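Note that one protein chain is taken out, while the other chains of the complex remain in position.
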Amino acid sequence: MLRTAKESLSQQNDFASATSQNRNDWIVFAVIVSILWSVPLSLGGFYLYLGLAVAIYAISALGLQTMVGLAGQLSLGHAAFMGIGAYTSVLLQKTLGLPFLVTLAAAGLTAAAAGLLMAQLIRLSGVYFKIATFGFGIVVHQILSNWTALTGGSAGVRGIPVISIIGFQVETRTGLFVCEALTLTLIYGLLVRLSHGKIGRAFRAIGQNEAAARSVGIPVPRYRMIVITLGCAIAGIAGAYLPHLMRFLSPESFTWYESLTCLIMITVGGLGSLPGAIIGAAVLIVAPEYLRDFAQYKMLAFGVLLVASMILLPKGIAGAGAALSRRKRIHAR
Amino acid sequence: MVLARIGIFATLLLSFASSAMAKDFPVGFFGPLSGPAAAYGSESLAGAQLALEEINAGYLGSDKIKLIPADDTASPGVAAQAVQRMIDIDDVVAVVGGSTSAGTAAAIEVTKEAKVPQLSPLAVDSALTLANNPWFARIAQSSTTWAERTAEWLKKDKGAKSVYLLVRNDNFGIPLADAFEKKAKEIGLELKGKIAYEPTSREFRPTLATVASAKPDYIVLWGYYTEAGLMAKQMAEMQIKFPFYVGSAIGIDQYREIAGPSAEGTYGLLYYLAGSIETDAGKKFVQKWNERYHRTPTQYEGMGYDAMYVLADAMKRAAAKGGISKQTIRDEIFNTKAFQGATGPITILSNGDAQRPLPMAELVDGKVKLDTLLK
């Protein structure tokens, strides 16, 4: 009797904290999105270029965060799915002349299909699956570099077509940024929404403890399959923009180091936090620009950042920010 | 007499005008300064910096060049971003750079878009100049030239009848191998086979065993020095002996260290070999380098040095014709005719490719010895 009362009380508390969490997440969403839209556009020039790069990697990192941070499905081959998206989109644009919105969707779908293929490997338990994702990344990179007839091989693809949306040509940096920022806002919003729903709760339950999730009746394999496919699809969409930023496409943009960089982004930003993924992407792309004289220390610094954030700030920058604001609120009371 | 006076007057006027408008021209430099390919970027940067010292001591009158270096870690994305930054923030009038083919391929898309002239010291991929991009030129020969000269030299000078190709599977190795294959067919040099290997490979024994069983006259490698070194070493360990051509690896110390005694007798075509250029400019450069660093310059240092000078020379001519701008620098780079560089006379062709002597060399007693200077 006592026990059930306690349980219902804790459930109520859970519910209350869930709704306030819900509200907080949307406030953060609003803040991040308004910074995203205002800063690069108002600064312009090279900052807009950096904004383009940040937006692409932020989208990709959001996908990875959903997989890794939320649902605990570590992927060591994330860049490969960006590559699949990038090549799908550009090749469809170039060879079939399809409009960008179609090729963007196709990029997401192809990457999702590849993700679904990789997700079949979840039969391999825990650790085995992780190393299999690494292998998957290597295999994809080798296919991109060697299937010359399709991808142009290691020489890369030149002459990236201009994005055209419903007859409107996106030729300027501003135009491209608007496309990217729209995509990012949309995906970020969808993920926030998703994370509050039934699916999101299931993801988190799996991420915290797979066995426990299974015991409360969550169909774990199905949800793992869903989250892996979703994360990979988002990477594919991010990848579709990359060639338009660089005006050149080469398999070298999708190596193991790029996958590692994506992982550092979500870790530094805060494992499990969606805004953290965006902050992490921004930090890792913008910071080196201001430390150009220390270029040879860049990777070392990233590594130190990763280790330090894992030891000192297990919840990353976003987590530290949240903790700080919580503390402030307690003081205010 | 009158003419001379006018001449003096004009010079005075010109020097007055230029000193009144003395300017620092920002010029970007990019290449791999860190990571496994760092030697290509940092050595060509060192060469460029020595040239820069001389240029800023009056080569451009009172004008100076301010060099802005950036590390592209040989990655196309980083290269594109670095060059974009030079253009957007530092407002460079020209970019010297591109030491690897992947980094250069990404960067030329940026410089073309921004209409900033780019001059690469080392990138060889023939695809880079195929598009007739008016903003990109290089002082390194294209992979087609490298491969064709090598094929002709093997056939004519060495009397080779057959070769076996080993190719690094990336956009450095593949274009070289393709051009070589085409030329070999044309001049009747038999191709016994071709194997492409992954850039991460360390174990070439299976490959080399296949090559040996085909018994070619020459083994021709289009790859990096690390692979060249390991192949030479593993061939020696397997006691396979074929004349081995390793490309520009022959000029790199680490190649000789990795290969050990088996490096002896291998052939290679270099960008530049110190001491092979008998002109004043060629001798002066080696002497200066010796005074400064107490050793002879490497091929990449020579190329970086000349790239800087070709650019400065174009700027000088542009200034004499009316003014230095991105457009006039571009025009004058493409007007470069028989410029007396440290690495030989350089002419830039209309597609941006270069005409320059290429030294074919052999390793004899642990030293790189000139075989022939291919014009």
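Labels for the chains are A and B, by order of writing; each one numbers its residues from 1.
In the analysis below, a residue touches a chain if its C-beta (ideal position, glycine included) is under 8 Å from a C-beta of that chain, and two chains touch if they have at least 3 such contacts.
Quick note on the criterion: contacts and distances are computed from a predicted model.
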item	value
Protein that the absent chain corresponds to, by UniProt name, given "NADH-quinone oxidoreductase subunit K", "Thiol reductant ABC exporter subunit CydD", "ABC transporter permease" or "Iron(III) transport system substrate-binding protein"	"ABC transporter permease"
Neighbouring shown chains of the undisplayed chain, as defined at the top	A, B
Selected residue (touches chain absent from view) among B:S44, B:T104, B:T145 or B:T226	B:T226
Selected from B:E113, B:E203 or B:D280 as touching the chain missing from the view	B:E203
Touch with the omitted chain, as defined above, among A:M225, A:L245 or A:L260	A:L260
Touching residues on chain A - with respect to the absent chain	68, 72, 74, 121, 123-128, 130-132, 134-136, 138-139, 142, 146, 207, 260, 263-264, 267, 271, 296-297, 299-300, 302-304, 306-307, 310-311, 314
Missing-partner contacts on chain B, residue numbers	34-36, 38-39, 169, 195-198, 200-203, 205-207, 209-210, 213, 226, 229-230, 233, 236-239, 254, 257-258, 260-262
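Definition applied: only the chains that are shown with their structure count from here on.
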item	value
Separation of mean Cα positions, chain B and chain A [Å, integer]	39
Chain B-facing residues of chain A, complex	45-46, 49-50, 53, 142, 145-146, 153-156, 158, 242, 245-248, 250, 252-253, 257, 289, 292, 295-296, 298-299
Chain B residues within the chain A interface of the complex	33-34, 70-71, 75-77, 80-81, 84-85, 88-89, 102, 105-106, 109-110, 113, 125, 127, 131, 169-171, 174-175, 198
